[in-house]
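Moving on to chain A:
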Amino acid sequence: MSFEPKIVGILCNWCSYAGADLAGISRKKYTPNVRVVRVMCSGRVDPTFVLKAFESGADGVLICGCHPGECHYAEGNYKAARRIPLLKKMLSQLGIEDERVRLEWVSASEGDRFASIVDEMTEQIRRLGPFSRNGGGENG
Partner candidate 1 sequence: MEKRTRADTFIEEISAIPGGEGIRLCIQCGTCTASCPNADRMDHTPSQLIAMARAGMKEEVLSSNAMWHCLSCYLCTVRCPRGIKQTDLMHALECLAVREGSSSGRTLTPAMYRSFNDFVYSLGSLPEFGFMTWFYMLTNPLRAFRMIPVALSLLRHGRLSIKARRLTPEGTNQLKAILDKAESLGGAS
Partner candidate 2 sequence: MERRIGVYICHCGSNIAGTVDCEKVTEFARGLDSVVVARDYKYMCSDPGQNLIKDDIKEHGLNRVVVASCSPRMHEPTFRHACQDAGLNQYLFEMANIREHCSWVHEDKGMATEKAKALVNAAVRRVYYHEPLETKEVPVNPNVLVVGGGIAGIQAALEVADSGHQVYLVEKDPSIGGHMAMFDKTFPTLDCAACILTPKMTTIGQHPYIQLMTCSEVEDVSGYVGNFKVKIRKRAKYIDEDKCTGCGQCQELCPISVPSEFDCGLGKRKAIYIPFPYAVPNKAVIDPVKCSHLKGLAEGKDVCRICEKGIEKKGLPGCEADAIDFKQKDEIVEVEVGNIIVATGFQQFDPSVIYQYGYGRYDNVFTGLEFERMSNASGPTNGEVLLADGRKPESIAILHCVGSRDENYHKYCSRVCCMYSLKYSHLLREKVPEAAAYQLYIDMRCAGSGYEEFYERLQEEGVNFVRGRAGEITNIAERPEEEGKLIVICEDTLVRRKRRIPVDMVIMSCALEPRADADQIAKTFSLSRKADGFFLEKHPKLDPVATMTDGVFVVGCCQSPKDIPDTVAQASAAACRALAMISKGKVEIEAAIAVVDEELCAGCKICVDLCPYKAISFDEEKKVSHINEAVCKGCGVCVAACPSGAISGRHFTTEQIMAEIEGVLV
Partner candidate 3 sequence: MRYYTYFPGCSSSEGGAKAYGWSAKAVSKALDVELIELDDWNCCGSTPYSSVEELASFCLSARNLAMAEKRGLDLVTPCSSCYVILNRTNSHLKEYPQLKAKVDEAMAAGGLEYHGTVRVRHLLDVFVNDIGYDEINSKVKINLGGLKVAPYYGCQMVRPRPSFDHPEFPQSLDKLVASLGGEPVPFPLKSRCCGGSLIISEEALALELIAKIFDSALSNGAECLITPCPLCQTNLDAYQRRVNQKFKTNFNLPVLFFTQLMGVAFGLSDEDLGLKTCIVPAERVLAKYL
């Protein structure tokens, strides 16, 4: 039985969550490894959410927001665009592989895109192996 990673998806309500809904409405199939948590805007994503996720057993965290310029709240996603890279830097210093945290723009019309991102990331993390609490992946 191959390793099934647990990935927390934090999606903004207006674009990405709607995009994920569209994937469902159009019956697009993708791996069940991502479990979605809804926030109003990717700008709401507090770096501690990501840490919390890893602490409570996640192998990866996927954050999705509206495309730049399309944020329902004008510019929240720009905030995310600035915060998440900082966070990733910090994580890498903790020995957590870069691929375990991913920030993507998914619009309400991009159901297919959401699905393929999920499949892709799941595959990536399968390769990385499970995230072990004591810093970094087992092979990292």
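With respect to how the candidates were assembled, all candidates are chains of the complex that A comes from, given by their letters.
Note that a residue touches a chain if its C-beta (ideal position, glycine included) is under 8 Å from a C-beta of that chain, and two chains touch if they have at least 3 such contacts; residues count from 1.
Remember, predicted model here, so these are calculated numbers, not experimental data.
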item: For chain A, as assembled in this complex, the candidate in touch from 1, 2 or 3; value: 2
item: Residue ranges of chain A in contact with candidate 2 within the complex; value: 4, 6, 8, 13-15, 17-18, 20-21, 23-25, 27-32, 35-41, 43-46, 48-49, 52-53, 56-58, 66, 69-76, 79, 83, 107-110, 115
